[in-house]
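Only a single protein chain was left out; the remaining protein chains are all shown in position.
A and B label the chains in the order they appear, each numbered from 1.
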Amino acid sequence: MKSKVNKSAYGYLFISPFFIGYAVIGLVPILYTFYLSLTKWDGFTDPVYVGLSNYQRLLHDSFFFQTIGNTLIIWIFSIVPQLILALLLALILNEKFIRGKHFFRAVFYFPNLISAVTLGVLFSLIFDWQTGAVNKMLMNIGLLHDPINWLKDPWWSRAIAAAVTCWQYFGFNLIVFIAGMQSIPAEVFEAAEVDGATKRQMVFKITLPLLRQVFMFTFITSVIGGLQLFDGPLMLGDGPGNTARTMIMYLYETAFKAFDYSYGAATAYGIFIIIMVFTAITARASRLKE
Amino acid sequence: MNAKKWLSIVLTASMIMILLAACGKGNSNNDSSASPAASPSGSASPSASASAAPADLKGHLVIWTYFDQVKQMADKFTEAHPGVKIDVQIFPGDQYETKLMTALQSGRNVPDIIDLDRGYIGKFLESKFLADLSAMGGEDLVKSYLPYVQAYGRSPDGKLKAISDNSSPGGFWYVRESAKKWLGTDDPDKISSMVDSWDKVIELGKKVAKDSGGKVHLIQSASALNDIMSYNTASWVKDGKLNIDPKWKDTYETELKIRANNVDAKLPFMSAGWGSALNDGSVILTSMPSWAVFMVDNKDGKAKGKFGVAKTPQGFFLGGRYEGIYEKSPNKELAYEVMKFIASPEWQKYNLEKTGNMPGNATVFDQNQDTFKSDLFGDQLILKTYADQMKAMPALQANKYDEGILSKWGKVAGDGLEKGASYDQVVAAFKKEVKNTYPELQVE
Partner (left out) sequence: MRANPVTGTISYLFLIAVAVVCLLPFYSMIITATHSNTDIAQKLLLIPGDQLSQNYHRLIGSVNIWRGLLNTAFVTVVSTILNVYTATMVGYGFSKFNFRFKETLFLAVLATMMIPGQLGIIGFYKLMDTLHMLDTYWPLILGSLSNAFGVFMIRQFADSSVPTEIIESGRIDGYGELQLFHRLILPLLVPVMATYAIFAFIGKWNDFLTPMIVLFDNNKQTLPVMIASVKSQFTSDFGAQYVGIVISVVPIVVFFSLMSKRIISGVSAGAVKG
């Protein structure tokens, strides 16, 4: 322990690449965005300083508040099944008797390789209410009499956005979990087996507790990433009465469709604060479990 | 290894980075100054006189665009003017405007000619970035244009800032067989007169629905009325106030009636269902712009002569791409030659025949309407069908709000139609959206 303290100054050296890199490349855009949020700027004339008025507008923007709710709903609908599925599959793939692990792992990751264009075309075809495969299938097996206009229904459109997101990202969490399980030394399991532990006991007493750090990572990054949901839902549209519009979609529409860059910038910082709050809650909650 | 040594490694590494970056900067500087500005031969300035012989033109131009067919135009131009080199740079996606804007702001790496879409051109027309084509003689180029096509390239003070070589007219497309079966004729003129008002559309649609037992619909979607009315209504903004043309009330109420009487197939714009109904004729009349040919299944030429196009109750068009010259371009005169070229009947006729893009210059309509035929439409003289309505379209000017507000109207009215909401409810929701997005506008 003593030497660890002595060598502590090296810590700064090891972490320096991040901060140097960020100072050179990352900081200026963020600060510039903040500056824009204090101005009125349409992208053409020079920005005019307006103080905090964009933030005041944001505080009274019911459309923005609606997007917070939408984002949380879509996120929860997608993250819960996503993590359960990923964990379950990771546990199965971690079993010795399973063959074709490489194949399955690759295939489960495929949805993450599909570009947004493909995704958009694909889902608009599958959920097209007249010719889409989903309606046709449900009507064939007699579950539906009339086709459902999926994307015109507030809850269906959110559920579909969530399903797309879940499908797109569970493979991502899956390989994080697998990597985590691989980092548990095999001796631990062997010892347990010798002691006559059952499979269930091994999962709950060894694997899951030892994955704590990995779970922490997954929870926090999924909050940060999930609240910035954008690509998938964008392809599916705003939904009826904007019910499927996420926070970042709103930011995007404000800045790049209505050319209100300054208000878009304030929205970005508003979202930043919301994400910070939810990250803090998640971090606290996952520590409590320890 | 001690901390000092370590630090020096990190520092050296970052120094190398910075040096390399500096090298890169040198290169990029050379590149960028070489491309948009005059190339070495650019100094041989293009003759300013309009009657310059093709061989006299020399120089290098850069065009920015968001779609790749501009290359064909550039090739055709350089074929006639071998001394000119045109560099067409394509930047796809929604962020093309962002790229343009950032480049224009910094004033570096800006092209000589800029492509702009109807969807956002309003802002650019009001800015200081586009050259005044009127002052360069541009009024001559557009004097025989369709009024609405040329008007949309003008800034609020009426100066010509951008020119389009296309007009994107719309009409009711129909499968001839299906029209014969359900409407009793496939003659475009007869069909046009059968549906020359929305009341007639509704009556005819009711009949079709009844005759077919609800399986066949007259039109694809009630929401299509929004597209048709878009440029037949007054601007959304008047003296800084939101202005809702009373025609929208009639339009929305007609949409409700269409929906209630099963006249439309409720198909979202250019969705899969929309496409298949267009091809199999289960929707008889599909209102769409001339460029939507790609929705027609023409594998092995099976759609040859399959379609006809009739007039919609009011003329309409959809989409449009304009080109303007960067105000500070050192090659303005040469760029103006390109403007002359795209406005010319020769190019637009070539473009019509090659790609099917309908011309913006009315001369091309006049000269070819008795001869031009297109594969899909058999013997129908489609330019003739479009010509009268397009010539009569109101010459509206662009502003920075209209397109954005229009798409909000489409969204809110579409939602309302789905729920069967009243016009007042739709207007209330619409006003809320507009107020939120454009707080600077007065909304009553």
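In this section, a residue touches a chain if its C-beta (ideal position, glycine included) is under 8 Å from a C-beta of that chain, and two chains touch if they have at least 3 such contacts.
What you see is a predicted model; the values in this text were computed from it and never measured.
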> Which shown chains does the chain we cannot see touch?
Replying inline: A, B
> Any idea which of A:Asp46, A:Glu95 or A:Asp146 touches the chain not displayed?
Replying inline: A:Glu95
>> From the list A:Phe14, A:Tyr49 or A:Trp155, pick the residue that touches the absent chain.
In response: A:Phe14
> Which chain A residues would touch the chain omitted from the figure, given the whole complex?
Replying inline: 3-5, 7-15, 17-22, 24-26, 28-33, 36, 85, 88-89, 92-93, 95-98, 101-102, 104-115, 117-118, 121-122, 125-126, 131, 133, 167, 171-172, 175-176, 178-180, 182-183, 185-186, 193, 210, 212-214, 216-217, 220-221, 224, 228, 230, 247-248, 251-252, 255-256, 261, 264-265, 268-269, 271-272, 275-276, 279
>> Take the complete complex as the reference. Which residues in chain B touch the chain that isn't displayed?
In response: 1-2, 6, 9, 17, 20-22, 24-29, 31-32, 35, 66-69, 71, 88-93, 95, 98-99, 102, 106, 108-109, 166, 168, 270, 272, 275-276, 279, 289, 291-292, 294-299, 319, 321, 355, 357
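Here is the rule we use: only the chains that are shown with their structure count from here on.
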> Taking the complex as given, what residues does chain A use to touch chain B?
Replying inline: 9-10, 13, 16-17, 20, 42-44, 57, 61-63, 124-125, 128-132, 149, 152, 238, 240-241, 254, 256-260
> For chain B, which residues are in contact with chain A within the complex?
Replying inline: 3, 6-7, 10, 14, 94-95, 97-98, 101, 105, 120, 123, 126-127, 129, 265-267, 271-273, 276-277, 400, 404, 411, 415, 418-419, 429, 433, 436-439
